[in-house]
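Mind looking over this structure? Questions follow.
Rest of the complex left out; these chains stay put.
Letters are used for the chains, namely A, B and C, taken in the order the chains are written, and counting of residues starts over at 1 for each.
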Amino acid sequence: MRAKQLFNLLMREAGIGLALALMAFLFSFISPRFASLANLTNIFTQISINTVIAVGMTFVILLGGIDLSVGSVLALATVVGGLVITHEGWSTGPAITLSILASCAVGMLCGLFNGFVCERWKIHSFIVTLGMLNIARGAALEISNSRTIFSFPDAFNAVGSMTFAGVPVIFVIAAAVVLAGRFILNRTVFGRMIYAIGNNEEAVRLSGHDPRLYKVAAFTVCGAMVGLAAVMYMMRLNISSPILGVGFELNAIAAVVIGGTSMSGGKGSMTGTFLGACIMGVLNNGLLLLGMGDFARMMVTGLIIVVAVVIDKYRAKAFFRTLEPGGSP
Amino acid sequence: MDAGATAGGADLIELSGITKRFPGVVALDRVDLAIRRGEVHVLVGQNGAGKSTLVKLLCGVYTPDEGRILLDGAPYAPRSTLAAIRAGVRVVYQEFNLLPYLSVAENIFFQRLPRRLGIVDFARLYRDAETVLAEVGLAVSPRARVETLGVAQMQLLEIAKALSTRSKVLILDEPTATLTPREIGRLFEIVARLKARGVTIVYISHRLQEVFDIGDRITVLRNGRTVQTLAAREATIPQIVKLMVGKEVSEEYPFRADVAPGAEALRVEDLRTVGGRHALSFAVRRGELVGVAGLVGSGRTEAMRALFGADRKASGRVLRDGREVAIRSPREAVRHGMSLLTEDRKAHGLVLDMSCAVNVTLTDLARVSHAGLLDVRAERSAAERLVAELAIKTPSVDQLARNLSGGNQQKLVIAKWLFRDAAVLVFDEPTRGIDVGARYEIYGLLWRLAAEGKAILIVSSDLPELMGICHRILVFSGGRITGEVPRAEFGQERILSLAYQEYVRDRREAATAGTAAAGAG
Amino acid sequence: LPTHAADAGKKPVVGLVMKSLANEFFKSMEEGAVKYAKQDGTFTLIPVGMNSETDIDTQIAAVENFVTQKVDIICVAPADSVGLVAPVKRAVQAGITVVNFDVKLDDKALAAAGLKDLVFVGPDNAEGAYLAGTALAKKLGKGGKVVILEGNPGADNAKMRKAGFERAAKEHGLVVLTSMTAHWETEEANTLMTNLLTRFPDVQGVMAANDSMALGVVKALDAAGKSGKIQVVGFDNIPAVQKLIHEGKVLATIDQFGPDMATNCIKTGFKMKKGEKLHGWIKTPVKLVTAKDLVM
């Protein structure tokens, strides 16, 4: 049973895993430094924040929604968190705790707003979160007066660069988030509803549920993940800034979609999202190591994003082809 | 293949050794079949016997794994629906394939819109559409958006689509599942006219009586194999049922006069749907089966949806077990012990891309979870129990709902509501697309539920079915309840005249007012 | 609500077209201008910023709107040295005094538009970068290996700074391993630097074209345990970097006195209105800032 499940999982994610493996192989072949422990640590660090955001985004996309505001909300959350943590006269411990809570709360509130407006007025999340993208960015700039906030407590900063046997702490956080997200999607009633609503919202409603609650919750979860990502960001770079996170939404969505989640909802997995985030990270890192120029790198990145998804499709197809004929009992 | 053995020249379509497999299922198993030029050839068989699969092979949706097809004596292997249409094969599919936001006229002629230099000739489009609509008796404006139509109207529209082009072969996969006698009559006229024009017709239905009304020959499929082809004139219903099921089936309605209904479980007072002109009042008692009859579009579905909170209602009181309850959403309805099996299984009944198990337990996840955590094992076993109980044909409860045959999907919707175990059950067209054998099993099941004290409302366009199993029948006509007939007074004529009442009156009034009579019916 | 041209009465109106106010540097520049306007009290200031460094359209719309409003002076810090020439020309034709500041409009484009002598108030970005580069070279000595982190490709000041760095490197014998863009951004600079450290383990110095990027660079060095060992220079003199200079993690940055620059520009505009004949480049100072310049 277990073995079969593992096999299924492998095959399901095989396409995208293959793309990743291929890419990694290529890079380590061309540049021996790629596979060094130090470089792997770098990659782990670099994908952590996108991974956490992408986990939140997965919930929203599984519902057939989208969240364009993650980058701006991240900035707002770091600014609020930064103001709290650098608040004069508060001792370190409480300031850190409050700051973390504040960042997460900001993220959740923004997510809640997104979800609530979408559901209350039945507006597509694209437009609502596009609004939020502007609102949160404006608010972040206003609150911070567009200044970078710094001088965080050393204890806080230390976490961001701490590693265990080459594995950075913030990657451990990201991995935990992925596992938790996976568990929620596969094992809980909430996760079940997310998939079901993404597939056929009307059928869910007529089965006696209120899809709106779950949808608002999904946006809130996404916001909370962004808040957490903001904390990780502050730990990693030791600054808060209202201009961060521009374009993060595209990276997160790319990770989710490369990972095989359907933009129209209902289909997808957290494991896929994680692999998608890895592809994005390895790509960035590898192409740099190859010493490719900025513009060429941009083009190649664009191409590979597409190619990775194509490989995924091919594998999936080939897989089903091999299965079909022998599939009858 | 006794009756099927004829001279090769007379056969328009010839299938030999056709096999089609899906993961875990052999849908068609070395099927041989010959369809003569200009005949109405009926395919019957239990749910999941392979009828729709056969249709999809003929129209280029699937390609066979083995075997070959001859059309007009030449090898026929359409690679796409376009190829099939070019070869003269058209289909009315079991499931709708409409464009909800486009107009009725555009839907009818979508295959080839009348045009000049790539610009649509709307004047001609609407004119032609009026003709076709009149032919099938669908009283809607050709400009109306399809999303505003009811299920039965959509079914008629599907038929109208098939009439928009001339074809050699017309395949109708369960066209009458939601139609009432009036529309069925009109459909048969159309079929007869087409046949007279030399069109070959393949006709699939679970309503065996009509098979004899229009069929020339009947082929019975069982478990993906052709059992026998017989001439309609020589066949009898019991004979066919036996061939379909493989054994004798008791064709007895389970009605028991000795089971008396108990206390009132549901009372509806002055229910008015949004846009509805009439206030509706009715009641159902525990252990009672109440039928809801009416013509297409008479407002039955609208009333049930409003009652269940699926649509907003304009006004009305609902009493459950004597206490007034507020029902503003399906969620509240379910909380107050009600369930509604919707008439459109694909759009409203099932989560098609999820497993059977997920669909079954969707109505009551609390029963298969603890503190928000799913108990996957409990879920599977609950689903397996219901799949077995309803004899749903599927390799496992992990199969996606999408991959079930139409009738088995319908059973799955029933299963999901049985899982909820509500006190008041509203079924809108519950036997739509369900084969005879299973039909009687479901009647038995409904009776068992009644015996347990459930209050049951059944909306159905199949009058004999309602008369067979109900205590009472409410008749809808033009959005109002025109009568309530107790079992003792059941009779086709009585009920039909109530069902026509409003339309006849409308016409009379229209005539006296001197305006052009436009009303339906 | 800030006043707008319509109800400004007889007071002259100055339209200040800035680049991204999201950038701390421009924000302090704007604040300098606002403060000056308040002190002076004889004119009305309308500052407008854009959403991002490359949001040329908002700038153009702003200039067009100022022309419609018939303001008296337009001070413009162009996001694109060529792109703003056309609207600026329209403003000049409408009789408005236009002064260019911070980033110089392209000479050739100006000449083509017949605005050869348009006044420019601003720093010499190349010179500033050269100063920073020289400081770095002095620290590393001949043969020191460095990387350059560029600003937005296409932005004039980014190009000037790159050129300045390169000149310093050439003159003082530094080896430039590579020059790549991190789009003025902290996060991107951090990722880029991390990966560059893997690619060039022997790098000794970093020239970041602005301080936001320098912040990201320092964190990358921190994570690799190399901060203080690899020398970093920046540009802008923002407070966050001042702290790092103090801690010895950044060697130097360049102050271009942003708050004074816009004020200078406005003053220049009024001088011209009064009839003073000004043209060409009115250079504003750039100054190297190192630990010894900071009293913390």
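The rule is simple: a residue touches a chain if its C-beta (ideal position, glycine included) is under 8 Å from a C-beta of that chain, and two chains touch if they have at least 3 such contacts.
Since we're looking at a predicted model, the values are computed, not measured.
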Only one copy per chain kind drawn here; the full assembly formula is A x2, B x1, C x1
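Please note the rule applied: only the chains that are shown with their structure count from here on.
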Closest to the centroid of all CA atoms, by its own CA mean, is chain A
Chain B to chain C, mean C-alpha position gap in Å, rounds to 71
CA centroids of chain A and chain C: separation to the nearest Å works out as 34
Contacts with two or more other chains occur in chain A at residues none
Chain B contacts chain A in the complex at 21-26, 65, 308, 310, 329-331, 333-335, 339-340, 342, 347-354, 358, 362-363, 365, 369, 372-374, 376, 395, 416, 420
Listed in rising order, the residues of chain A that touch chain C in the complex are 31, 33, 36, 38-39, 42, 45-46, 137, 141, 145-148, 150-151, 160-161, 233, 236-239, 241-246, 284-285, 288-289, 291, 293-295
Residue set of chain C touching chain A in the complex reads 20-24, 27, 52, 153, 178, 180-181, 185-187, 190-192, 194-199, 212, 215-216, 219, 222-224, 238-240, 243
